[in-house]
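One protein chain is absent from this view; the other protein chains keep their places.
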Amino acid sequence: MSDPLRTLRKGTQGAVAIFLVVGPLLAWHGPNGGSTRISRVLSDTRERVASVHGDSWSAQIGGVSLLDPLAAAEGVVSQKASFRPLLLALVLPVALTVLLGRVFCSWVCPAGFLFESCDSLRRLLAKASLVPGRVRLWRGHKYVLLVAGLAVTALAGIPVLSHVYPPALAAREVHDTVFGLLDGRYAPTGALLFLFGIVLFELLAGRRAWCRSLCPGGALYCLLGSGRLVRIRREAKRCTDCADCIVACPIGLDPMHDRTGVECDNCRECVASCPEDALSFALARADAPAAGTPSGQERPAP
Amino acid sequence: MSDTIGRKRGVRLLILSTLSRTAVLLLLCTLALWTEYSNLKLGYNNPRLVELSSGRMMRLFYEGSDAFFSLFGEPAQVAREFGGMTWSIRLFGIPFTDPVAALSLLARGHGWTPPIAAGLIVPVALALLFGRVFCAWICPASLLFFTISRMRSLLSRFFYFPDFSPGRSTAWGILAGGLLAAALYGHGVWTLLLPYFAMGQVLFQSIAFGTLPPPFFALAVFAAADLALSRRFTCRHLCPTGVLLGFLGRKAPVTIRRDAPRCIAECDSCTLVCPFQVNPKRDETLDCSICGECVAICPTGCLSVGRGAS
Partner (left out) sequence: MAARSAASGVLALSGLSILALLIRSEAAGPAVPGEPATLRPPGALAEAGFLAACIRCERCRDACEAGCIRIARPPDGAGRGTPFIVARERGCTLCLECTRVCPTGALRRLEEVEDVAMGVAVIDERTCVAINRTGVCGACHTVCPLRNRAITLGLHNAPAIHDDKCVGCGLCEEACILDGTKAIRVFPRRKGAA
């Protein structure tokens, strides 16, 4: 069960979650606009700790600016102009996605981390005979949502997807809450309700239901990572067709039949679950040829 | 034997009083800088903004002061313990008020706040105990007038200098007129009437702003009067503070003491040398500032500082 890369992934997710809280704490200016001892300590710490600012939506790490491709797409579409620093900030995220696929969703996305944390809650619900939902929505909804969102953004001249995109919402809520509590200006908003709603959706509609079918950012990452070089590869000789990997896959893919397609986020849950070590990462431009249904189509879990 | 001891004692007094006034002058320069620092701290509290508003040099000065005051605690706090000029000053957090300033406040119909009242204690006590000791030991402007009087005596061999003495009433008149003008126009008139206040203003503004303010011309007028009318004309006949302190200290216990049996009847050097026209020979010590000129010149050493004869 122990897979070092999967542990690393969990660690990365945890680090991002911690940074969502620590980042604003460090960025907080202190009372009286940075003139007090506490704020000097804060700014010194900020300079010492690391030059890491921002969150998963927009960040700066050691002088390198990074931007969620969805943020960039919205920004460009709504102002109908590009901006050189914006394009530069895209280079690394896009390159990583092209090479590794939709890894943002499994390694970085704070909402994904939230959903994963719900898995244990799901198990508790199952034990209490309150079976969580297992609705299978069409995966295509998210692409439609992406296109519709960009169209509305362009027409309205104001970004809309950032108001329904869970990682951006979650990061902003945490950020605003930390600042609001420290400044004494905290007021809950509708965004909190929306976040609560999609957690409920996760429990009622099924595991990663949002990520599979509705997330516009996920859709963009899928499209960018459709030709990824790092894929899950099954060693057919070792595979005993036990289907553990199919159960393990959080987004309902079928590694047992080499069908991971554009949707796979390389989270390695299947690798960790395989009792025969038949699954591993491999360098390949496409899934292994397999007969039957086209890749990416979900199969009902046994 | 005793005469040389007396002379040494007098010279020592002269040197000490000059050092003391120089220290006050330096203190005023420092305070001008610190006040400017306090203003920058209060206004900006940010080296970048100091540079933006006042230039690179000011930023260096600001950062240096910041580092210096940080040695003693919170910089703004420490700087606040010091400030002002001879007119009203804070040293180590203790306030000092010029008695003329206190009168001027009354003339304008303002009461005394506790720090103003408390600030009067030391100056008034000094005057009651030692007479016009302020004039020879503290007043920074008297350094200028002292220098001018030395110039007069050096040049008197070549030029004729008049000696015009209108008497004490002029200074009382200026005090009364000054209070009236202050009541009408504000305390600012004193920057033109009090030599040490004018000096403080000139130092402060030239250091902090790099400009020469109007009091510079008042100072020039005082200097011209000293040169043209009589020796120490400003201190003797114009300075309202001097006459007020002299009045307060007319019964001062500590002053110039004369050992009468040793005094020579024909000698008049002490009376002639006295910058304030005091007559130690006749034990008249009204207006004595304990400057030590007479002690230094007395040929028999019969003069010393101590309890007065009266």
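General observations
In order of appearance the chains are A and B, and numbering begins at 1 in each one.
Going forward, contacts are C-beta pairs under 8 Å (C-beta built on N, C-alpha and C of every residue); 3 or more make two chains touch, one makes a residue touch a chain.
Everything numeric in this text was worked out from a predicted model, so none of it was measured.
Note on the undisplayed chain: of the listed residues B:46, B:170, B:206 or B:279, the one touching it is B:46. Of the listed residues A:71, A:109 or A:205, the one in contact with the hidden chain in the full complex is A:71. Touch with the chain omitted from the figure is made, among A:27, A:99, A:195 or A:239, by A:27. Mapped onto chain B, contacts with the missing chain fall at residues 39, 42-44, 46, 48-49, 52-54. Residues of chain A that touch the chain left out of view are 23-24, 27-30, 33-34, 39, 53-55, 57-58, 60, 65, 67, 71-72, 74-75, 78-81, 83, 85-86, 89, 138, 140-141, 144-145, 147-149, 151-153, 155-164, 168, 172, 175-176, 179-180, 185, 187, 189-190.
One rule holds in what follows: only the chains that are shown with their structure count from here on.
Rounded to a whole number, the gap between the C-alpha centres of chain A and chain B is 77 angstrom.
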